[in-house]
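Here you go, one structure.
Only one protein chain is missing from this complex, and each of the others stays in its spot.
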Amino acid sequence: MSLDSKIPPGPLADKWTNHKFKSKLVNPSNKRKQKVIVVGSGLAGASASATLAELGYQVHCFTFHDSPRRAHSIAAQGGINAAKNYQNDGDSVYRLFYDTVKGGDFRSREANVYRLAEVSSNIIDQCVAQGVPFAREYGGHLANRSFGGAQVSRTFYARGQTGQQLLLGAYSALSRQISLGAVTMHTRVELLDIVVDDGHAKGIITRNLETGEIACHAGSAVVLATGGYSNVFYLSTNAKNCNVTATYRAYKRGACFANPCYTQIHPTCIPPTGDAQAKLTLMSESLRNDGRIWVPKKAGDKRPANSIPEDERDYYLERKYPSFGNLAPRDIASRSAKEVCDAGHGVGATGVGVYLDFSHAIKRLGEDTIRARYGNLFHMYQKITGDNPYEVPMKIYPAPHYTMGGLWVDYNLMSSIPGLFVIGEANFSDHGANRLGASALMQGLADGYFVLPYTIGNYLATEKVEIADTDGEAFKQTKEEAVSVINKLLSVKGTKSSSHFHRELGKIMWEYCGMSRDDAGLKKALEQIPQLREEFWNDVSVLGDNDSYNQALERAQRVADFLEFGELMCLDALTRTESCGGHFRAESQTDEGEAQRKDDEFSYVSAWKFQGVEKTPELIREELNFENVELAVRSYK
Amino acid sequence: MFCLCTGDRKVFIYLQTGGTSNEWEHMSSPQSFFSSTIGKKVVMAVTGFLLIGFVVAHLVGNLQVFLGAEVFNAYAAFLKSIPGPLWIARIGLIVIFVLHLYNAFSLRKIISAARPVDYNKQATVQASAASRYMLHTGVVILLFVIVHLAHFTLGYLQPEHFSKTDALGQHDVYYMLVQGFLNPVYAGFYIFCIVMLGIHLSHGISSMFQTLGFCRPNVKNKLELAAKAIAAGITLGYISIPLAVIANVVTLS
Partner (left out) sequence: MDFTLHIWRQDNNKSSGSFKTYRALDITPEMSFFEMIETVNEKLECNGAGDGRIALEYDCLEGICGTCSLVINGVAHGPNRGVTTCQLHMRSFNDGDHITIEPFRAKAFPVTKDLVVDRSAFDRIIQAGGYVSVNTGGAPDANALPIMRDVADRAMDAAECIGCGACVAACKNGSAMLFTSAKVSHLGALPQGAPERSKRVLKMVDQMDAEGFGSCTNQYECEAVCPKGISTKFIAQMNRDYMRASLSRED
């Protein structure tokens, strides 16, 4: 099998315009006969649902939350990029495109990324028209800041709540369509499976979380906007309920999963305090602008930070990367932190954590300046940890944050199952092996507002899709299979909670498939995960029944999928013996310990096709061709 | 399409972008202002404001008791000499009072229905006692008004002091008042009720500003202070009369 990315011909800058023109349109009178199912109501899902409904389609939108406003897009703090060049600092669509491709370590598709940069401006216009209160200058125009090491100021923001404000914008557009009857909203309904008939996605099977009702929904097309899978690590900055179930079950139905090993680990998070830790909290990366990162030189030194003299401190980033120092890129900063902790220099009661020290900055700039710059972050840190960062150094540690991998999609955002579209973090398309700061919000909204609504029309017009009968064989069978998974979980009646297995899986993934991966470790993980999975199916305890609000059952289903998905991730990491972006293979580094890409061997997308739970999936390669940018190697020495 | 809109003291041009026509038309027409919770609150605020006006005017009248029996009785006689305006004011007051009461109970019904199962553990973070017991103080005030009318307007209580006339042949209101407050039960009841009125007003006046939409924080803080001062002034003003009677400052001689 091979995968056709359907990248339109022509010069890079004209591809999207030409493609839109060549796409077939659905006759307005036929649009209302077409029913589109959108799973997920975050930035991508809500924006797509609203826009499709505005176009005249019947839309059914599903979320497992109690309200579409709760999706984890809401937690993005930093901002959203757009190539507006309002600051006249030399930004352009091409520069945003180039920065994104380079930031993705040359593992993304040029055409997709260019389109993303192209529509980025429209997103800001759209959001402002919806009433998103972006920060403004005194003249009344929009304010920008530079973010994530970008050399231009192209990031738009709304205090520290950009994600929430953008989501509320999309949610308001969605609410408007709900009130007009154009969108039917299904809250507290979780996807169990995708129904594929005759090679096309025909609908979904869902479970109502309150009543346990298993229902069939048929549609002309299915859109997954179900987010990323960072929670495979158990501890991540993702919300507690984020999961891989929708994308993984689509994978089991034949959609290819692309680059699952590309995960982004954020260096500045609050470290875990013990086994009961439920998740990790992200602190803005901007803290590294003025904070100095260090650990005690002596391993196991448990003295309080302020009583360790200057000459017994190891400012390891400044030592190893003299020119970038504490501002070394995310992956390098993260990896170095883990290295020093693994070597026994970690700080805090648990020994996982490094100091981020502001005492020098406070001495140099004064406490007031630091307060003005980071006051809210210091406040948040103090609320969570009880420590005062003005007096004692902060403790930080890396945590999984975003997953670049996801379901494989072509230029039209359609997966390898015709009729199944995937948008937002759930797909793999735009970030390559690493994501730039403030680009996640941009991609989610680009897909939902400006890309999918065009490309889905072409599919519906070309395929002349008929909505299937939910009493048909395909629906019946898929539903039975979904029910049997539930019954199986309920019948184990073991002794351990699903969270226990999730934590154990997280430890394996973090240890062997985290910031630094190597052959031996990944092989070990590939041995341990199936064992853990077997133990899960023999010893998990899921009390209650299917006919009521049963959170134990919800969680157990998600953990069951993570237990299979973890294996796929490790397999992908094992086969990619280069280091690129968020994926660092210990075997592939320069003499200085820098990640080493192998463009000759690995300039491709790894798309995995499911063959059976205990079987090795098939690897399908989509070659990446770079016609417009030159593959460069970064150096942070 | 360009349209010129005015809003909030600023004029600006709004560039309208798309939007389905007749967007809002599919919805039913709005409920009437007076049946909405905000409308009812506004009625409470406006009637409350008018009642405060009465309370202040009445206080000004009453304080004339300190000027002696002649002045005070003449004032009462003057009011009686203009039956037209007096009755208009009385009927107006009754209507306002009834509206205030009706809306209070109507809102109370909505409020009770809004939380059918109450918290097992009750806690209050910042709500003042006055704000939490508005209904209770209000009911006390209602009882007081009835008793007060029965006492001084209709003469059902202490009828022996009610029918007296002074040297000028006017109704001796001064005598009735002093006799009334010399009775410790009536005086105590009066003082208690006026304190309740003060508590009611201390929240009621500031609440009125909020309900009527005075929202600028710096103005609001000043209004809050003003509200407390007005409530305190009214309370002290009224209480001063029975206290003066008890302390023999206002006497029959």
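Order of writing sets the chain letters: A and B. Residues in each chain are counted from 1.
Definition applied: a contact is a pair of C-beta atoms (placed from the backbone, for glycine too) under 8 Å apart; a residue touches a chain by one contact, two chains touch by 3 or more.
Everything numeric in this text was worked out from a predicted model, so none of it was measured.
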Chain not shown: contacting residue from A:3, A:50 or A:404: A:50
Touching residue (missing chain; options A:7, A:25, A:135 or A:327): A:135
Per the touch definition above, residue among A:343, A:384 or A:520 touching the missing chain: A:384
Residue, one of A:541, A:577, A:596 or A:628, that touches the chain absent here: A:541
Where the unshown chain meets chain B, residue by residue: 3, 5, 7-8, 12, 14-20, 23-24, 27, 29-31, 33, 36-42, 107, 110-111, 113-128, 131-132, 134, 203, 206-207, 209-217, 220
Residue numbers in chain A that touch the chain omitted from display: 47, 50-51, 54, 65-72, 74-75, 84, 86, 122, 124-131, 133-142, 158-159, 161, 163-165, 168, 171-173, 175-176, 178-179, 185, 187, 210, 239-241, 273-274, 276-279, 281-282, 383-386, 449-450, 453, 493, 495-497, 499-500, 541-544, 548-549, 551-552
